[in-house]
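Note that this complex is displayed minus one protein chain, with the remaining chains in position.
Let's turn to chain A:
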């Protein structure tokens, strides 16, 4: 047989094993052999996993291992150079539809300092037809709802961004270090919110460097990419792998 094009940087157990016996019509999320190349370097090298409704996955790994990149690919914000994402057995190809499938919490909280906390959530609540009050209360923000976002602390901003995640009613939550800046009581609230989402059949994928309140979650350890290895020209779509700042 032909030798593999690229050697695997992920642990063998994280590649293929999860998906080997999963049929195509399975419910939930299946990710197969995701490869992302940035500036001719392999960032994600053949990531595969499968998650049933109600499951959770914790992404761990050193800085620069591609955890955030993987979340952005799953959110449809970034294209993978190769690999498949299946949702309920159907390949996810349209990034616009993918946007409604996921609720993405990035590094930055995306709050406008000039608007109040409630006004910051209005766009999501209007777009998805949800009242923001339940989400605000779930994260203990009721008393802060009418304060301008510029007066919120880092942890309070993080909770506001988490409230927006709830509002979207999306089955797949992609959380980039959701517990960043949260105090002990807020982490407990986050645990309740995550448990409620999973009880509804939702899936949670979170990157973290600390323990998250995700009982019974799987763990996927990504390894730091080997930066001595280059992939000149990329795989199929070289432009997708180039950062826009390099276009000029």
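Assume contacts are C-beta pairs under 8 Å (C-beta built on N, C-alpha and C of every residue); 3 or more make two chains touch, one makes a residue touch a chain; residues count from 1.
Here is the rule we use: contacts and distances are computed from a predicted model.
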*Determine which name in "Heme exporter protein B", "SoxY-related AACIE arm protein", "RNA polymerase sigma-70 factor, sigma-E family" or "Ubiquinone biosynthesis protein UbiU" the UniProt entry assigns to the undisplayed chain of the complex.*
"Heme exporter protein B"
*If the missing chain were put back, which residues of chain A would it touch?*
24-25, 27, 53, 72, 75-79, 87-104, 106-112, 114-115, 119, 122-124, 126-129, 164, 168-171, 197, 200-202, 240, 243-245, 247-248
